[in-house]
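With one protein chain removed, the remaining protein chains of the complex are shown where they sit.
So, chain A:
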Amino acid sequence: MIITINGRQCEAEHGEFILDVALRNGIQIPTLCHSEALPGLASCRLCIVEVIENNWSKVVASCVYPITSEIEVVTHSEKIKRMRKTLLKLLGARAPQNAYVRKLLAEHEVTPAARFQGDPDENCIMCGLCVSACDKIGAGAISTVYRGIAKKVSTPYDEPSKTCIGCSACAGVCPTGAIKVQESHGKRIIWKKEFELLSCAVCGKPFITPEQIAYLKAKLNQEIDEILCETCKRKAAGERFAQTCADLTASKGLLR
């Protein structure tokens, strides 16, 4: 079906989210908690847009609003811009010292509201992406706990989790960099749990925990004989490819 975004006609499939259609058509909508790989909790609300249907207009979060009819979408109306500024103020109150949040505020020319006294050590905006990531891996080590203003992400009993494999995927997906990962002297500490780090067989960079290796082994159902970091793995694959090409050229006289 065809929907209009900011007056432009865009192809959309039934059930597709507005944000995805907009991005495909080069129309930018600000987001903070959206991830292409993980289901969102849609908590930041920065992606709000106006949807006009049968002469009615409503404000929806575009990252989770499925298209079911030929609607008209406006992404930057005065109303939306005003609401987005308020949302940014609230985000700024939640994580006042967070670099990324501050950058967003600056981009949208929002001055933090003086009447909000946020916790300077708070960086989390409760988007839940870290929990989704951990669940997807299958470790299920973290969850949202408590509720209301006390709500936070934590391991059970705030203790090192038995099921955490130290992969730091949670920290990787966090939009605000709220999850602390300490790495030094071949050790990684995350969620209060300490892991030993194994080094890459080629470059010697410590980068993976034994628990991660065990997890990979079980998942791939095969032995892992050489531990290679991402960079070296890519290099090795490239070299292998070049070698194969060379072999082919030599033996079959191809690519001449």
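The rule we apply is simple: a contact is a pair of C-beta atoms (placed from the backbone, for glycine too) under 8 Å apart; a residue touches a chain by one contact, two chains touch by 3 or more; residues count from 1.
To be clear about the criterion, contacts and distances are computed from a predicted model.
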- Name the chain not shown, per its UniProt record: "Putative FMN-dependent luciferase-like monooxygenase", "ABC-2 type transport system ATP-binding protein", "NADP-reducing hydrogenase subunit HndA" or "Iron-regulated ABC transporter permease protein SufD"? "NADP-reducing hydrogenase subunit HndA"
- Contacting the left-out chain in the complete assembly, out of A:Val73, A:Ile142 or A:Cys232: A:Ile142
- Pick from A:Thr75, A:Asn98 or A:Ser161: which residue touches the chain that isn't shown? A:Ser161
- Omitted-chain footprint on chain A covers residues 135, 139-147, 155-157, 161-163
